Structure formats: C-alpha cells, structure tokens
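Have a look at the structure that comes next, please.
A protein chain is absent from this complex, but the other protein chains hold their places.
Showing chain A:
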C-alpha cells in the first residue's frame, strides 16, 4: 500500500460524522484497518479478550478473531521484536505498549532494528509497523505513567513520530500511520482520551462530545503524516505544540486575549517545516510548548530550526515552555505540569520583547 502523499487529503465535508472521544476514534481506526487489510495485526498486553486497559481495542478480538487481535506476554522487547519479524514476513503489525513509560525494554528493537531495517537491507526488508502507546501526564500517574519520551524517537533516523490532539485527528493519523510503510511511533496523550484539557485540573474535565474536533467522520479517511494543523490563525506570535498542550495553549491564549497562531504539529518527524516557517515569518515570535522535560527535548530541535530558518524575521528569542528536568513527580504534578501560569509568563516575555 502506498504512503499517502502530502497533497492527497480526503474530502470529508459530506461524510456523516458522530461525536467520539479519542478512545472511540482510535478503536474505530483499528476496526476499519483490521477490516480493510488482512495484514493488519493488533497485539499487546491485555489488548485481546479484555480490550485494553484504556479500552482502545475493545470488541476487536471478538470481531476479528484471536489470530488478528491477541494478548502477549509482558515483554515489550518481545512485542516489538516479534512485530519486526511479522513486518519482515509481510504483515502490518500494530503493537500496543501499555504506557510509553514502559517502551524502554523495546528500545533496542525499535532503534537498532525497526528503524534501520529498510536502510541496512537496501529496501529488501521493511518494518511497516505502528507502535501505539498512551503517553503524557496530568492524570496523577507519577513517575512511570506520565512520561513523554518523544525526543528519544525523533532522534532516531528511520522512525516517524506522531502525536494526535483530537479524536478527528487520532483516527485519520492512526489510519495513515498503519498504512505507512515505515515504522511509526504513535503516542496517544492519555489525559485527553476522554475530553480536551485546558490546564485547570481543579475543574471537572469537559467531555469531547461538544467539541467540534470530536465530530469524527464515519468510515475510512486518512490525514497525511508530516503535515501540521493550524488550530488558530493569528499574528502576534506562533505557538508550536502538540498533544495535550494544544488545548492548554489554546485556552491560555483565549484567556489572555493573545492573537496567537497555534500550530498543532501532529507529526514531529518528519516535521512540517513549511508550516512552521510560514507562520514564524508572519508573526516574528515563536513559543514552543511541550510537556516533556526541557533539556534535549523536541523543543530544542524546534527552536534551533526556527532560529536557523527565520532568524531575520524574529522579533524576540524563541521561548520554550516545558516540563522541568526532573522525573515526573506524583504529589507535585501540577507544580511540574507546564500549565497556564508558565505559558502566560512566556507569552508576556515574548510580547514584551
């Protein structure tokens, strides 16, 4: 199956749509791909009979049988390693790693094998796999249920890294990732599985159902990898972000009345550099926001790219709002999380410059 080209955007204007949360959208994408492509295999810890600890694979085993959707031993190294072998055979495995914090035992298989298979065999063997994994904090997950390890993967030549921020995008991007012939790391921000999050943790979470981006078209569609989404057009500054932080950034800009242009990157690698450049050249200011720790985080790459490409358009230094350089704490979660206060300060600094 060919990769979706950058311009091949499916028109969904007339497709019937219904409200879904992000879990339902992911489940729908898996269902559609299992139906469309007999090579697609879903596997992981608790994904089969039980339907996944977040319910993302609910009812799929019942529908497609035990050899298409199945539970695995608790071995991330084995899950990814077996998926590499299945891909080499000609299947299109979609392994799940229960939490991104637990992907590390599978790193050797991802970095040394899946990412390099096409290169080292000059295209003889490929790894057309999509590794789904819930990531990010904001749920009192403590050190090992909150991490955002995306920079580990964007640093690896041969891997694509994707992070959706809405049910609509989650479905279209996951379908594109499964169809892609390169290995894709698909991080699902678990804080926004059930509803968008504006950063105010002390208020009840709003469910997705009334959000415009929760209207998910029925049936098959895909959103090309490598293309950012403009969440909001504006002129005062460019905000580069992804995942949960898209919603937090949007809420903060709304509250502060900042005419910011917010880009949801969606795919971190390959990066939509055109969208980034065009926006920063227009606004002259750039704010990078991610939940992951600061030092050598993906924000450093974004800041470097903006600085190299848009230097003469910049009115102020590129600002980064990130998690702190500590392991993810439990009790002090909201002191750690890059929330409205931290983002607000950075906005003031950028506008004051």
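Just so we're on the same page, a residue touches a chain if its C-beta (ideal position, glycine included) is under 8 Å from a C-beta of that chain, and two chains touch if they have at least 3 such contacts; residues count from 1.
Here, contacts and distances are computed from a predicted model.
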Choices "Quinol:cytochrome c oxidoreductase quinone-binding subunit 1", "2-oxoisovalerate dehydrogenase subunit alpha", "Protocatechuate 3,4-dioxygenase beta chain" or "Polysulfide reductase, NrfD" - which one is the UniProt name of the chain not shown: "2-oxoisovalerate dehydrogenase subunit alpha"
Chain not shown: contacting residue from A:20, A:83, A:131 or A:346: A:83
Chain A residues touching the omitted chain (full complex): 3, 41, 67-68, 72-73, 75, 77-78, 80-91, 93, 105, 108-109, 112-113, 116-126, 157-158, 160, 180-182, 226, 269-271, 273
